[in-house]
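Only a single protein chain was left out; the remaining protein chains are all shown in position.
A, B and C are the chain letters, set down in written order, and residue numbers restart from 1 in every chain.
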Amino acid sequence: MSSKHYSLFSLLRETLRGNTGWKPAWRKASPQSSYDVVIVGGGGHGLATAYYLAKRYGMRRIAVVEKGWIGGGNVGRNTTIVRSNYLLPGNVPFYECAMKLWEGLEQDINYNAMVSQRGILNLFHNDAQRNAYIRRGNSMRLHGVDADILDAAAVREKLPFLNFDNARFPIQGGLLQQRGGTVRHDAVAWGYARAADQLGVDIIENCEVTGIRIENGRTTGVETSRGFIGAGKVGLACAGNSSRVAAMAGLRLPIESHVLQAFVSEGLKPFIDCVVTFGAGHFYVSQSDKGGLVFGGDIDGYNSYAQRGNLPVVEDVISGGMALMPRIGRVRLLRHWGGLMDMSMDGSPIIDKTPVEQLYLNAGWCYGGFKATPASGLCFAHLLARDEPHEVATAFRLDRFGRGAVIDEKGMGAQPNLH
Amino acid sequence: MNTPSKLSPPKRTRANGVDTSKALTFTFDGRAYTAYEGDTLASALLANNVRLTGRSFKYHRPRGILSAGPEEPNALMELRTGARREPNSRATVTEVFHGLSAASQNRWPSLAFDALGVNGLLSPVFTAGFYYKTFMWPACFWEKVYEPMIRNAAGLGRAAKEADPDHYEQANAFCDVLVVGSGPAGLAAALSAAETGARVILCEQDYLTGGRLRAENITLDNKPAWQWGEEVTARLRAMPNVRLMTRSCVFGRYDGGTFGVIERVADHLPQPEENQPRQRYWRIVAKQCVVATGAIERPVVFPNNDRPGVMLAGSVRTYINRYGVAPGRKAVIYTNNDDGLRTVTDLYQAGADIVAIVDARPVPSPLAQSLAQQTGAFLFPGGRISNTLGRLGVAAAVIGNKAGKDQRFACDLIAVSGGWNPDLALTTHHGTRPVYNEQIAAFVPSIKAHDLHIAGMVAGTLTTRDTLHEGAEAGRKAAAACGFDSAGTTELPSAGVDETYAIHPTWSGIDQTAPQKAGKAFIDFQNDVTAKDVKQAAQEGFRSVEHLKRYTTLGMATDQGKTSNVNALAMLAEFTDRTIPETGTTLIRPPAQPVTLGAIAGPNREKHFKPTRLPPTHQWATEQNAVFTSNGLWQRAQWYPRAGETHWLETVNREVNTVRNAVGFCDVTTLGKIDIQGPDAASFLEKLYVNAWQKLAVGRARYGLMLREDGFAFDDGTTARLSPTHYVMTTTTANAGPAMQHLEFCHQVLWPELDVQFISVTDEWAQIAVAGPNSREVIRQLIDPAFDISNEAFGYMAAAEITICGGQQARLFRLSFSGELAYELAVPARFGDALARRLMEVGAPYGIAPYGTEALGVMRIEKGHPAGPELNGQTTAHDLGMGRMLSSKKEFIGKAMAARPALTDPRRPTLVGLRPVVATDALVAGSHLLPKGSPASAEYDQGWISSSAWSPTCNSWIALGFLSEGPSRHGEIIAVHNPLSGTVTEAEIVSPVFVDPEGKRLHA
Amino acid sequence: MRITCPHCGSRGLEEFTYRGDATVRRPAPDAPHDAWVDYVYLRDNPAGLHKELWYHGNGCRSWIVAERNTITHEIHSTRLATEALSEEKSGS
């Protein structure tokens, strides 16, 4: 038996063998001349799509083409928060579908992605925020999603070190989703890649899509840095680069690309055992299994493809952290980085066909697409296989902007940098 | 100082950086030791023969001091105690002060005996990425068993438990030329730039300038090189155009020539002096920058290369020359380049025995031969160290000769040099990856930027002489780019002997055929990543350097791979049959060194996290014992409790009743006020608001609603016309800023042809609402007799400029948010306080009382006025029951998109009032509305409650909400679901106007 | 990042607010629905030079059209929106 299946047993056996039997987690595939489906983008969404296409929809001859190394995009640079605490009916069932898939992920793909349901607590600091969270929590409950409202005393019991007594905006309570939490980001990419690979999907790294070939209004394949690859269907899952790739097919999207930064502190003995978001500033935090405080805040706020941010946001985020947790004053920042957000005009995603035949789009995830990964993959696979939206993704249509059926959780309107 | 003799450190010789006349005492793990001023914690521990300083992250291996700088991966400690506890502090850059207490971390029960050292035994299982392959069964065990186990072992030091008691500052500085680093390159650069007259800032992270000049036993102008450094430093300090910042680390290069810098103002003191910041975060904006950050030495990878006593060769020299401490008495030197051989000389001169010189280069080095002869050391040309022995530190080295035969040598120090890596972090922060330079076997900066110059060791330049020249040249060029030209050239000292640096890289440093027999060969010390892990990762397909990093955690520790990255990727290249350039290197990100979070936040903490805006009556309200609440940045009185009132609701009910039955007043200054003037002012308003404005009469006000361009409601308020070309607009408190921005956008970008001017007058006018049936009488007491405010002369929605109190200029508006007869009276802000006091006086006979935002809120709900919760950015004019306000006769912002089908769908939830069937059943805002009798499930969800209150006027709970087809459902009983609290309440759908629907009161 | 306000000179990012693409033009009131959808929602979102609107709200309150490279963040030019637009209207 090869060391393909992961388990404690295989681990022990390999230990005895000096760890010489491990196989590559996924093959280094080279492009074939054509596939039934080519997914552009080896991020979480692209890889999950390929996996579900093969696993649930029985498709074969699938390729994922990735311009760099898989997981080098946002799936590998996000703050790992998963939750389904949404308000609007277009969103809740979809994110809850994702949450359920996370809950069974390890067994499904035989990879420990460390899905950790340690809870997510959104703090509120005034009555209006509280009422908005009650509305949201109730919406979740009506959709069968877990939600609880904590008052200030309950929050204090849970996280006694937050700033309760000397705060500019005192904590009044929080909305807790206990099933929310974190998932080890890289493992999601690697786990889906490995699982898809085992079902025969070609994962082609260092292969940049440079053009989309369209003949008679119909997509026939993609031009890449490694040559033309023919495709029955092409699915775009390029996150922050969606507009650039869609432009290859002459499409303009309701999307702007923005930078979001993330931060990690030096490793510390664990003291935060859930995800906390500050309601009076731009700050959210969790503590990784290595001990680093992983945190973030607002987007930098201007169009960018640079994958790095600027100082004002660094200051804004860190002062939010200090306002919330004055005990971290002497803790040090270890590293900060950025990712490219595909900020849509209403802050919600798009999983839909495009006006170009056989070209499909999965985009507009803003800063919240990591939590969506399994459902996004499933629904995109469904759309690619069946040519109709999955039942939990019926709201994510491209024409919703024209119709006015926008899904605007924050009520910020058509300005991507405000979502 | 009276210290026991057994504590006195060995005599320091030649130390150019410590003052041996000033002894200090500090403790490490509770034991007291002596140090001198100028010592780092590391140099002091070494001087006291303390070698074991920490435990590694994963295997809890004993670790000692590896380096003498910020790259230190091993000697991390908790400094200070209590609220000032500072985890993960590198002993190598910690200045000792009298009374410093340091403690080792990540060990239990003690540093010498660490129970988790057993992890080392499990290391064959704990291979790269092992956790991805297991802990999956049973599923529920992850959160309950496995993860807690992992988290129990996670982390290094402990964050303080209490709020940081120190304070921090931010500051800005600007210059022509920023020079980073004060080694020979940086000093020469700063000098040559400064001599042109350019404004120069020199930042050095160390507390002393000089860089390697202090570490090396070399001369400049026939004097010890460090003396030249001190002279130049003194000259720079004296120049008026130079700012010299020591203890200041440039941690990041950001866009637009902006650099982030942390100055450690008081870390070398027991605690900051009163009011002194602990650290200061600088934003430095430089037109040009010279990066002269030097280089970091690489360790060599060999089995058990992590024992305390294995130290970087260059750091050994630093301890000898700068601190006067020889880190060992019997030394083995292991090098693959000439630079490492200097350590032989320095150690020998410091009185140490040189046991062996292992020169890994295949071609024997003549320098090594002569040094061996001179020192009597065994020489192993082409040799390697195949193992080390010792329990809590090195006791012997096993050295293999060229032929592979092993020999064992007792020693207490192994000085290693695998070559030098330019410290090029700042050159990569914009994403430029460095390129590999074969000659020095290291990555060098590749960046080409018009505002960045690179000089010295960081550029890969090796000799002191070249470094000096390159520095001076860089400084000159940088200054010239700012328009400063110098006639002369900077005078540079003459360097002594030319150093040589012939390197032959020894990447794996281990016998590839049997790498792990002897023990683990560490690459990343802190994260315990070994050569074997790299090999396994490659085997599992993690061939990209970035994959390798993430799969093995190599380079992700507090040192960010400063000593490990290049060794690792070179080894990966070997394992995957690629060249080093093909393999590439991982991206370096800011901060160049870990920076204190408190410093970045600066003074913006606790109560000063954000500024506070105070309305003009704040002081008065404080005297009235008001309870305050934040409304954006504003502090507003929420209610005014009186003696005997036991619950806030009692107070609020009284305030509401006072307004409804007598008269109350409330400071509404916080509403945005914009003065709009110009021939096109009316046309401008027509564009902004959905409703018509041209025909509004002078002296009248009108309610207006603004949409966003996407057709959803943006803001509302009343706007009054003071003259044909003059209006005053009010906005909500929350949208005062955004509205101003919106107006500027409309004026400058959309309709620049409109001749209109506007300016905020929010702060200019103290505006107080006076409401209640007695309000007219109260206003009459104030108003000058010339003005007639009878209902006939000054009806509902009238507006006038008047005088009060004997000539005081004021504005009076007859507006009502409460639904009562009401006015808003505005006076210049400085009179706001006096106006409140006067209202109390003149209103007393009429039963006046102040009311706060809570009563205001209750009354606006009673009257059905939308506010923030209704104008939440998701609602349309139609939803708010204002669909008919949308003018069909004119163009306005949002008109086109408001007509989209989904926005005009009659099934959209629309504003309604709700009244519980049982008056005392609370209606909770945020509850959802479902048809009576339907299951609590989203498919039956028809709306929600946006605002609710106990209405003392109706003697019932009341609420505003949005309900599908609401207006046609008045009278229906609906179920109000609040599953969060498990309650379902029945309520009747009613008109949103609960009080005085005919508007009699406000027209009274 | 620093932006040169034509009035105030070089200032830090924190003084400005962003509004995105400066090339979109508000359609005529009677323009077809699609033109409005385009204007409000669709963007080129280029990687490279981008003409964009910034508001110097914590300064002189000017709206500024900046040409900025979205890959390098380098700003090539800044102009007052009023001037840039009036030029466009006069066709120069």
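Quick note on the criterion: a contact is a pair of C-beta atoms (placed from the backbone, for glycine too) under 8 Å apart; a residue touches a chain by one contact, two chains touch by 3 or more.
Rule of thumb we're sticking to: contacts and distances are computed from a predicted model.
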Per UniProt, the name of the complex member that is left out, chosen from "Acyl-CoA/acyl-ACP dehydrogenase", "Sarcosine oxidase subunit gamma", "Molybdopterin synthase catalytic subunit" or "Molybdenum cofactor biosynthesis protein MoaD": "Sarcosine oxidase subunit gamma"
Interface partners of the hidden chain - shown chains only, full complex considered: B, C
Hidden partner chain, touching residue among B:V761, B:M840 or B:C954: B:V761
Sole residue of B:C805, B:A899 or B:C954 that reaches the chain not shown, by the stated touch rule: B:C805
Residue of B:G99, B:G483 or B:P603 in touch with the missing chain, whole complex considered: B:P603
Residue, one of B:A682, B:L705, B:L835 or B:A975, that touches the chain absent here: B:L835
Residues belonging to subunit B that touch the chain removed from view: 167, 169-174, 199, 240, 243-245, 248, 263, 265, 275-277, 280, 283, 285, 603-604, 608, 610-616, 619, 634, 669, 675, 677-679, 748, 753, 755, 757-766, 781-782, 784, 804-808, 827-835, 838, 842
Residues of subunit C in contact with the chain not shown: 7-8, 11-12, 14-15, 56, 58-62, 80
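As a convention for this text, only the chains that are shown with their structure count from here on.
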Result of counting contacting C-beta pairs for A-B and A-C, higher pair: A-B
Gap in Å, rounded to a whole number, between the CA centres of subunit C and subunit B: 28
Subunit A-subunit B separation of Cα centroids, rounded to whole Å: 23
Residues within subunit A bordering two or more other chains: 306, 310-311, 402, 414
Residues of subunit B touching at least two other chains: 254-255, 258, 283, 430, 709-710, 897, 900
Complex contact set, residues of subunit A against subunit B: 6-8, 10-12, 14-15, 18-20, 22-28, 68-69, 71-72, 76, 89, 92, 103-104, 106-107, 110-118, 125-126, 128, 130-139, 141-144, 147-149, 161, 163, 166-169, 184, 186-187, 190-191, 205, 265-271, 280-281, 287-291, 306-308, 310-311, 314-315, 318-323, 326-337, 400, 402-406, 408, 410-414
Interface residues, subunit B side, partner subunit C - complex: 254-258, 283, 285, 430, 709-710, 737, 740-741, 744-745, 748-750, 752, 891, 895-897, 900
Of subunit C, residues touching subunit B in the complex: 1-2, 10, 12, 17, 19, 26-27, 29, 31, 33, 36, 39-40, 53, 55, 57, 61-63, 72-75, 80-82, 85-86
